[in-house]
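Remarks on the structure that follows.
Missing here is one protein chain; the remaining ones are kept as they sit in the complex.
Which chain is which? They are A and B, in the order written, and residues in each are numbered from 1.
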Amino acid sequence: MTDPALEVINLKKAFGGLAVTQDVSLVVRPGERRLIIGPNGAGKTTLFNQISGDLRPNSGQIRLFGADITGLPPYRRAHCGLSRTYQIITLFAGDTIQHNVSLALLGLRPSRWQIWLPMSHYRDIAVEARQALDAVGLLHLADRSISDIAYGERRRVELAIALAQRPRVLLLDEPLAGLSNAERTTVKSLIASIPRETTLVMIEHDMDTALDLAETVTLLNYGRVIVDGKRDAVIADERTREVYLGT
Amino acid sequence: MRWITAALIGGSLLLPPFFAGDFYINLASQILIAAIFALSLNLLVGFGGMTSLGHASYLGVAAYISALLTNRYGFGHGAAAIISISGTVAMAGFFGVIALRATGLGFLMITLALSQVLWGLAYRMSNVTNGDNGITGLTRPAPFGISLENPVSFYWFALIVATMAFVMMTIFVTSAFGSSLMGVRDQARRMAALGFNPWLIRWITFVYAGFWGGISGLLYVYYHKYIHPTSLSITSSAEALLGVIAGGSGTLGGPAVGAALVLLLKNYASAYIERWNMLLGLVFLFIVLVMPTGIAPGFSRLVARMRGERIDDRSRA
Partner (left out) sequence: MQFWIIQGLNSLSLGGLLFLLSSGFSLIFGLMRLANLTHGAFFMLGTYIAATALRAYDGLNLWVTALAAGFAVAALGGVFERLVLTRLKTNPLGQVLVTLGMSFIISDACLMLWGGDSIPVPTPRNLQAPTRLFGFVFPTYRLVLVGLAIVAAVALYFLLERTRLGAMIRAGVDDRQMARAIGIPVSNLFTIVFCLGAGIAGAAGVLGGPILSAYPGLDADMLPLALIVVILGGIGSLLGAFVGSFVIGFIYTFGIALFPELAYIILFLPMIFVIAFRPQGLFGRVGA
């Protein structure tokens, strides 16, 4: 029996008196496409932040392919194969798109500590960066500055950056947010074409759009897991309707 | 364009010993020393995004250690220099651990507090540092037996060190590490998610900046043959910071230009005005309000505008 790609065990987080994550447990199998849904304030992004290491849980455990990463700082988790995208785009605004992706590639290489040679010395980084951009259809914009491109294109750069590291587990935080219909179709097909070696866990606020990408769904509300299981089962479940329609 | 400017400046640096009198050659030496100091500070400010108001600590400590070792304990200059720089780097490592517990304004306040503590120590521990009298009667080293007593030979020495400093700091900033440093400056959280260790990157830069600050301190004490607690003061740190900002923290050479301007201003102003500090304060206000990105970017912005290019104000290596 292989280890789950991502396991969250009895995670609890509270800010002062406000409990934002209440005893959350999740098991994501390797290669799975998991969607986490829930109304505003359900604690989805807080959960992601604890998984990525930006936030420390009060108690509980997080395991990546069996290894306990609960105490690890974010940068160590990247080296364990965890990658994420952000809801608010946090790219390197003054740099070219290719440089953005190159930085992502540099992050896992020992050459990031190189104080003599410039990044341009490492041809393989440039080659891989262009490949990553090609995979998201942005190769033609490689030398443009981030601030020069459209919002939808920036979302694709986010994706390219995360995928460039060939992560074992990829957290996608609202990857479709703010996109036009056309852009949405493009990004969705990109997500759908991500290889099975990468396990996907997505947050999406808008259920309808993201559902076709999901195999399994977890419904959160008030920091708790309400329903968890195969997509169709969760959708049909009464509790899901309760949460969203308040009936 | 860049290369022409660099060549011009480089060329002009070779001129003083041939064309200028002693006074100007000495002034040029002081400019070189101030330039190294400002460049080292800019590693933190411009490229690291960490504004420190305590950089004078490294200049002062290196200077004091060298002065004490040579003057009071009979060390040779070579050994004194090595011990002095090692001590300064160790101190930078220690201070870095403390200061980097915070970022932004917290970092600024801690560097300021630490530096003021050192300054106070320099004044009060008078049996060690001679307090307000400073340490006088110091000597200059004689590398390879060549005396540095006369202005011209000192100038060449300072020029060689300054060139090495500039080259090495440029390599540092344009390296892969430099790219990660600037990445951390711009989006620390993102960089962490990508696998970079923001704290360690900042700390290494902090220590390296302290190293070059110490080197400038050695040159400083060799030049003046005298050291006084004022070199550790907030005014000293502030002058360097002004040089960085006036010259432009976004460029490689800007801080050197800014440091030169501040030094020249100080020199000329003190002939006419007694109140240098007040002038310094007014210049601070002026630069920040009117030319926040400094003179060098202002110049390259002008050139870019003439060429019809886009303008990007952040530090580029």
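Definition applied: contacts are C-beta pairs under 8 Å (C-beta built on N, C-alpha and C of every residue); 3 or more make two chains touch, one makes a residue touch a chain.
All values derive from a computational prediction rather than experimental measurement.
Colleague: With touch defined as in the header, list the contact partners of the absent chain among those displayed.
Modeller: Even though it is not drawn, that chain still touches B.
Colleague: For the chain not shown, which residue from B:Ile135, B:Met191 or B:Leu280 touches it across the whole complex?
Modeller: B:Leu280
Colleague: Tell me which residue among B:Leu8, B:Ala79, B:Met125 or B:Ile160 touches the hidden chain in the full complex.
Modeller: Looking across B:Leu8, B:Ala79, B:Met125 or B:Ile160, the contact with the absent chain belongs to B:Met125.
Colleague: What is the set of chain B residues that contact the non-displayed chain in the whole complex?
Modeller: 51, 53, 98, 101-102, 104-106, 108-110, 112-114, 116-118, 120-121, 124-127, 233-235, 238, 241-242, 245, 274-278, 280-285, 288-289, 292
Keep in mind that, in the parts below, only the chains that are shown with their structure count from here on.
Colleague: Rounded to the nearest whole Å, what is the centre-to-centre distance of chain A and chain B, using the mean of the C-alpha atoms as each centre?
Modeller: Their C-alpha centroids are separated by 42 Å.
Colleague: Applying the document's contact rule, which stretches of chain B touch chain A when the two form their complex?
Modeller: Per the touch definition, chain B meets chain A at residues 171-172, 174-180, 183, 186-187, 189-198, 310, 312, 314, 316.
Colleague: Enumerate the contact residues on chain A facing chain B in the complex.
Modeller: Within the complex, chain A contacts chain B at residues 52-54, 73-75, 78-79, 83-84, 86, 90-94, 99, 103-104, 106-108, 111-119, 121-122, 145, 161, 165.
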